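Written below as structure tokens is the structure these notes are about.
The other protein chains are all here in position, but one chain of the complex has been omitted.
Letters are used for the chains, namely A and B, taken in the order the chains are written, and counting of residues starts over at 1 for each.
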Amino acid sequence: MSLFNRQYSMLPGFGLAFGVSLFWLGLIVILPFAALIVSTAGMGFTAFAHTLADSRVLASIRLSFASSFYAALINAAFGLLVAWVLVRYPFPGRRLFDAMIDLPFALPTAVAGIALTSLYAPSGLIGQWLDPLGVKVAFAPLGIVVALTFIGLPFVVRTVEPVLQGLERELEEAASCLGASRWQIVFRVVLPALLPSLLTGVALAFARGAGEYGSVIFIAGNIPRVSEIAPLIIVAKLDQYDLHGATAVAVVMLGISFICLLLINGLQWRVARRQGAGR
Amino acid sequence: MRAFSLPPTAEGRATRWLLTAVAVLFLTLFLLLPLFVVFQQALAQGLGLYWAALADNDALDAIKLTLLATAVALPLNLVFGVCAAWCIARFEFRGKSLLSTLIDLPFSVSPVVAGLMYVLLFGVHSPLGGWLEAHGVKVVFAVSGIVLASVFVTFPFVARELIPLMQSQGAEEEQAALVLGASGWQTFLRVTLPNVKWGLLYGVILTNARAMGEFGAVSVVSGHIRGETITLPLHIEILYNEYNFVGAFACASLLTLLALLTLVAKTLVEWRQARAAARALHETQDRRTQAMIHLNQESA
Partner (left out) sequence: MSIEVRQLSKRFGDFVALDQVDLRVDDGELLALLGPSGCGKTTLLRMIAGLDRPDAGQILFAGQDATTRHVSERQVGFVFQHYALFRHMTVFDNVAFGLSVKPRATRPGKAEIRDRVMSLLKLVQLDWLAGAYPAQLSGGQRQRVALARSLAVEPKVLLLDEPFGALDAKVRKDLRRWLRDLHDQIHLTSVFVTHDQEEALEVSDRVVVMNHGRIEQVGAPDDIYENPASPFVTHFLGDVNLFHGRVEAGSLTIGPFAHAVHGLDDAERAVAYVRPHDLDITWVADGALAQGRVAHIHAVGPLVRLELQRDDGAAIEVALPKERYRELGITPGDVVYVKPRKLAVFPGGADYAI
């Protein structure tokens, strides 16, 4: 392992641990990715373009990313608010709510999907109040946003929370001594300090939401060109043994996710650099 | 927390109350209600039908398969996670950040795309899949595919928990053990492992929860063969699509209980760590007092 192990360390076990890691990584992650790349390279441009020219496919991709974007925006606002309240305001049941934040991580997506559907269906606990108002959530694009908001919430709260906890109270006291009002302090001192972590959390929620399947397909209704998400198109194409079509959609989704993450990373980097946080 | 005078760095009582109310309402709407509705629907037609839904043969098969897939995926990813953390947190080598990025990759891939990749790799149309098929090994639309998909989606959890923890602890204790003559395994078992046990436990809990609940990736490679490749989440989907809501929610309630247990375990792990820190502080004060007494006795 001298090829990789540049610096001598007297700790043993690098060779064994590195070998096991590399083997497992190769088998579980790299090999399947290679299969995707090989398969994409082998299908030819016409087959690729043919799949993507389908307006139903295009609509589904647009829907997946747009719903995920709106859900991420909702989470940016409410996730920040929740993190703020959980860190700053003691209230009865705070610990319970704090522990519950991770529920969307822990709850299987299919369970979340059927639970949200039954809540927001026209006869459901919440749906029965919204239906007379003409607001249709389940079996409509709005339902997708609701499901993705549920899925993305912990990403935002859990990235903002520790930063908010670590924020020095002195910073705010200093601003207060300088004559700033409470709202000025919040918007000009606290929020800018939270911005990088908020962006990270929103980016994570967005990335997760765009590829989400289990929690969405039940509530979406899956109406072609209206509430049909891209992962469902992949599944549908697989069911018809259209491997090329499924691969094309998957590659486009991965590509868009990758570009979005790059953009967000760049933005984050700029924000962090401007604030002089060399971390 | 009743403040006699409001500190300058706090909001007014009305603002606090309003913000708290909005946050609690939001969390209730998005977290508590879905939780509530699972049990409400499962028990909507009485306990008898609930039990019947769980005792159903298909349900039991699904539970068995889910447990099997998890039982295979969990130890494999545990060993991998520990190995990867040992490399990344304890050594400097070329390609370390690349390795770290690759470990995180499964997090950023849609589960459906993950399933697709396995179909492409092991499907009958692929060279590898064809060769395996000729030798009597079936991966796609078979149990082994479900296990692989479960491994993929839970791949990073243990390593992600361990790496930051081990990095923050540093390697000095291990170095000290080696200087004292301990072998590599002795050092690992008696120094490294006890120091990371809680992080490791949490990683295992997360892996377990995700492996049992995975839907998208498993759905793609499963082929939905009744009694053979149906895991519990897939079984829920089938029941739901057949309008058997009690059955679907009864099975869902099992997974929900698992999720709640996961949250409890996480809270306990965190609470334990916080308490250990607090106790250490408290006992330090005790020891100080004891030390004073000790000194007094000596001087007397």
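Heads up, the rule we're going with is that a residue touches a chain if its C-beta (ideal position, glycine included) is under 8 Å from a C-beta of that chain, and two chains touch if they have at least 3 such contacts.
None of these values were measured; they are calculated from a predicted model.
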Quiz item: Thinking of the whole complex, not just what is shown, which of B:A176, B:I225, B:L257 or B:A274 touches the missing chain?
Solution: B:A176
Self-check item: Candidates B:R13, B:R94, B:H125 or B:R190 - the one touching the absent chain
Solution: B:R190
Quiz item: For subunit A, which residues reach the chain that was dropped from this view?
Solution: 8, 10
Quiz item: On subunit B, what residues meet the omitted chain?
Solution: 172-173, 175-183, 186, 190-191, 194-195, 280, 283-284, 286-288, 290, 294
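One rule holds for everything that comes next: only the chains that are shown with their structure count from here on.
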Quiz item: So how far apart, in whole Å, are subunit A and subunit B when each is placed at the average of its C-alpha atoms?
Solution: 17
Quiz item: Quick one: in the complex, what on subunit A touches subunit B?
Solution: 3-7, 9-14, 16-18, 20-22, 24-25, 28-36, 39, 78, 81-82, 84-86, 88-91, 93, 95, 97, 99-112, 114-116, 118-119, 124-126, 149-150, 153, 169, 172-173, 176, 182, 185, 207, 210-214, 218, 231, 234-235, 238, 243, 246-247, 250, 253-254, 257, 261
Quiz item: How about subunit B: which of its residues touch subunit A in the complex?
Solution: 1, 8-12, 16, 19-20, 22-24, 26-27, 29-35, 37-38, 41, 76, 79-80, 82-84, 86-87, 90-95, 99, 102-103, 105-106, 108-114, 116-121, 123, 125-126, 148, 151-152, 155, 171, 174-175, 178, 184, 187-188, 206, 209, 212-216, 219-220, 233-234, 236-237, 240, 245, 248-249, 252, 255-256, 258-260, 262-264, 266-267
